[in-house]
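Before anything else, here's the structure in question.
With one protein chain withheld, the remaining protein chains of the complex are depicted in position.
Naming follows writing order (A and B), and every chain is counted from residue 1.
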Amino acid sequence: MQILINGLISGSAIALLAVAFQAVYLPTRVFFMGLAGIYAATPFIAYSCQHHGLPWPLSIAAAAVAAIGLSWLFEWANHAPLARKKAGEGVHLVSSLGLYIATVQIVAMIWGNDPKTLRIGLDYVSRFDGLVITGAQWITFTVGAVALSGFAFFLRRSNLGLRLRAMADNPVQFALFGYNVNAHRYLAFGLCGAFAAAASLVTAYDIGFDPHGGLHAVLLAVVAVIVGGQGSFLGPVLGGMILGILRTQVVWHFSARWQEAATFGLLAVFLMLRPQGILGRETRLEASK
Amino acid sequence: MNYLLHLLVYFDIYVIVALSLNLIVGYCGMLTLAHAGYYAIGGYTYALLALNLGWGFVPAVAVAMLVCAVLSLAVALPSWRLRGDFFVLGTLAVQALIFSAIYNWSSPDTPLGSWKNLTNGPFGITGIPRPSIFGWTPASPLSFTLFATVVAGSCGFVLWRLQRSPWGRLLLAIRDDELAARGLGKNTRFIKIQAVAIASSIVAVAGALYASHVRYLDPSSASLDEGILVLSMVIVGGLGNFKGPIVGAFVLIALPELLRFLSLPDTQAANLRLLIYGLLLVLMMHFRPNGIAGAYRVQ
Partner (left out) sequence: MTIAAQPMLEISARSTVGSRVVLRAQGLRKAFGGQRVLDDLDLILHEGEVVLLRGENGSGKTTLLNILTGNLEPDTGTIEYLADSTPRSYSFPRRWWQELNPFDHFTPEFVAREGIGRTWQDVRLFGSQSLRDNIAVAKPGHSGENPLVALLAPARANSREGAFNSQADAMLARLGLAGREQSSGDMVSLGQSKRVAIARAVVAGAKILFLDEPLAGLDRKGITDVLTLLESLVREAKLTLVIVEHVFNFVHLHHLVNVHWMLESGRLEKNHAEPIPQIDSIDGIPVTIAAPSWFSQLAGSPEHVTSERLPRGATLTRTRRPDHWKPEAKPVLEIKGLIVNRGARSVIGLDEHGDPNGFDLTLHQGEIAILQAPNGWGKSTLFDALCGNAPIKRGTIAINGSTVESTPPWIRAQTGLAASPSAAKLFPSLKVSEVSRLSPHSSSTGSIPFASRTISSLSGGEKQRTLLRMALPDSGMPQLVLLDEPFAMLDDIATRQAVEAIIGTQPHHAILFLIPANHSFS
């Protein structure tokens, strides 16, 4: 039970980042590796604010604003111009990788390569019935639950959410209905930045952070996307939970060192056998007719 | 002088890596991030055979090539089903699995190279012997450089001849339009397996050369950063012809040397080098999608 709960909670952090990835991927079809740079940079902003004596709500707000700003910067400077040129998906992917590398190196040059933590002192622990839940886990769980259900509500109920889904379905028709696709791309990138900040900050609070952890976190998120269903905004939440549970189970039954093998083994199985994911509709990934 | 020779050896190694990667990315149109993994497998295979069994360079490299060729199916087979971003993701998974295997295949109490401790995990392998080629060992920096240049030259020759052959032409046809090539009766899947196997076995040579030059190997040579770096190299240099990847390898070597003039501290210099590499990738995609000297652009 303890393991299941640990899995679900670490899964919700993966799910947050997976939703961030989907928020860009579905409406724009950009495989946004720059997300890894945002994920890596955000906690450093909060860290610096904290060390300059800002209260924690302000530090977190500043970090979130920085994450969203960085996401918009990437769109404005890179993906939007490439999209205007109708560049292929590989071009977006490669340039996005370049942005990731550049961001991480800048972060490392400013703050150094060493791991850091946002938390000062020991975490408090609550116990029920033999279950142990740390304060950081509570935070992760709460942020995950609020942000994900809020996003679900936004998608289902609000006009803006409807537009985001419509753009994901058929951007051409969406534009013909008179909606500014470029503006809605900024909405997508902004949401992505916000979710990336949430995922990054809860993880940084729980286990610390360094400049180089972003790519690995985004890879986990993308695995969650594939497992949950790459055609849906919220399928990845399920994928994130499954992945979180799998990874904690692997640690419990074998060893932490086999986490990666299990994760990417799972990815390989899904890519080959069910590429549309658990919740996905039957769509053809392959280009050959 | 020795330093220049050392650079030249690095250049030789990267030329092999870049040219072989070009065969997959530039000639098959398959964007792979797993190539560094095969580079590392080649290095580890050579290191273990040379260190534990005392094998010479030629037989050890031959086995390394064979191992990489067989394992390259992990990249070639997914290409039957996956396209675009999802193929790249598949190669990322392969890369992560290779790294994880090298990083974790260790056990503290057993000797290096045994079944339980094949790679010595994060500590890596030290004391890898210099290459012995039928009894001759290039011990001096000059002779090792000559040796490395000859090896790189022969790998380059093999790839050059293959790319200019009817086989290379068929690869280009498949890259341009696989379905049309299949409609002409071409077994495109098999040809792609061949190309990926050839490229992976040739990069194994580069890995072995690196292992015998530096005489130390750790899992970082199979890391994702390394995979991105070698991919950047061919994208910056150029894809789809012979000179592009060589230019890319040259840029990768020349860049840190130019940064020396800034006399930054070592860690900052390393960061700056990668930063420039990242920005180069972005700028290339915008302003020169064919790379500096390439004939094919990422789609």
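Assume contacts are C-beta pairs under 8 Å (C-beta built on N, C-alpha and C of every residue); 3 or more make two chains touch, one makes a residue touch a chain.
Keep in mind the model is a prediction, meaning the values are calculated, not measured.
Engineer: For the chain not shown, which residue from B:100, B:120, B:188 or B:271 touches it across the whole complex?
Structural biologist: Final answer for the missing-chain contact: B:188.
Engineer: Quick one: say which of B:112, B:148, B:198 or B:211 touches the chain that got left out.
Structural biologist: Within the whole complex, the residue contacting the unshown chain is B:198.
Engineer: One chain is left out of this view; which of B:7, B:133, B:173 or B:255 touches it in the full complex?
Structural biologist: In the full complex, the listed residue that touches the missing chain is B:173.
Engineer: Decide which residue listed in A:126, A:149, A:173 or A:255 touches the omitted chain of the complex.
Structural biologist: Reading the full complex, the residue touching the unseen chain is A:173.
Engineer: Touching residues of chain A against the unshown chain: what are they?
Structural biologist: Here the touching residues of chain A are 159, 162-163, 165-166, 168-170, 172-182, 231-232, 281, 289.
Engineer: Just the residue numbers, please: which parts of chain B touch the chain that's not shown?
Structural biologist: Chain B touches the missing chain through residues 158, 161-162, 165-170, 172-173, 175-177, 179-188, 191, 194, 198, 240, 295-296.
Here is the rule we go by: only the chains that are shown with their structure count from here on.
Engineer: Report the inter-chain centroid distance for chain A and chain B in whole angstrom, where each centroid is the mean of the CA atoms.
Structural biologist: So the centre of chain A lies 30 Å away from the centre of chain B.
Engineer: Under the definition above, what is the set of chain B residues touching chain A in their complex?
Structural biologist: So the residues of chain B in touch with chain A come to 31, 78, 81-86, 88-90, 92-94, 96-97, 99-101, 103-104, 178-179, 182, 224, 228, 231-232, 235, 267-268, 271-272, 274-275, 277-282, 285-286, 289, 297-299.
Engineer: Where on chain A is chain B touching in the complex?
Structural biologist: 31, 78, 81-82, 87-91, 93-95, 97-106, 108-109, 113, 215-216, 219, 222-223, 226, 257-258, 260-261, 263-265, 267-268, 271-272, 275, 285-289
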